[in-house]
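Take this structure first; my questions come after.
Just one protein chain is left out here, and the rest sit where they should.
This part shows chain A:
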């Protein structure tokens, strides 16, 4: 047997009781040119025996069956042709055309409504976006302004401080006066502190 077992064809798995692999059943072990077996050398194959009465009756039955089936076929064919004709040309065509036009119109209306709605939403969204952007820009500008202002204020403070310190500066005119003042008031920076944290600032001069 040299039959080629083809791969299993895709089955309709929904309907088979248990999804499984279909194995091709290959009949016989001999190929075309193998000789007949010795035990079967004298075998004469005869066709099955026919009962002549039954055959007559069967033939009649078959003729009638064929007639009926042929008539049925013709009828079905005619029905198909008629239905196609009516669909395209006959009474159903106008109704179908009207129905389709209605459907088309309704769908276009729906489409337009949807577009309108989406456009409104889009307009609102874009407006919001623009406002937010403007706000952000204003915020940035205000922040920068604030920074500048704060810098200015600090600078002003420094200038005021300097102006105040200028009074205590020692210039060439004050020099002698300040020297005399310093010599007249000796300052004593020594102090004493004990373990309990009491500070004593009045100590004896050296």
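The criterion applied here is as follows: a residue touches a chain if its C-beta (ideal position, glycine included) is under 8 Å from a C-beta of that chain, and two chains touch if they have at least 3 such contacts; residues count from 1.
The working rule: contacts and distances are computed from a predicted model.
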**Request:** Could you check which of "AP complex subunit sigma", "Small ribosomal subunit protein bS16m", "Exosome complex component RRP4" or "Calcium and integrin-binding family member 2" matches the UniProt name for the chain that's left out?
**Result:** "Small ribosomal subunit protein bS16m"
**Prompt:** Of A:62, A:85, A:110 or A:191, which one is in contact with the hidden chain?
**Reply:** A:62
**Request:** State which residues belonging to chain A touch the missing partner chain.
**Result:** 6, 9, 11-12, 15-18, 20, 22-23, 54, 57-58, 61-62, 64-65, 68-69, 72-73, 76-80
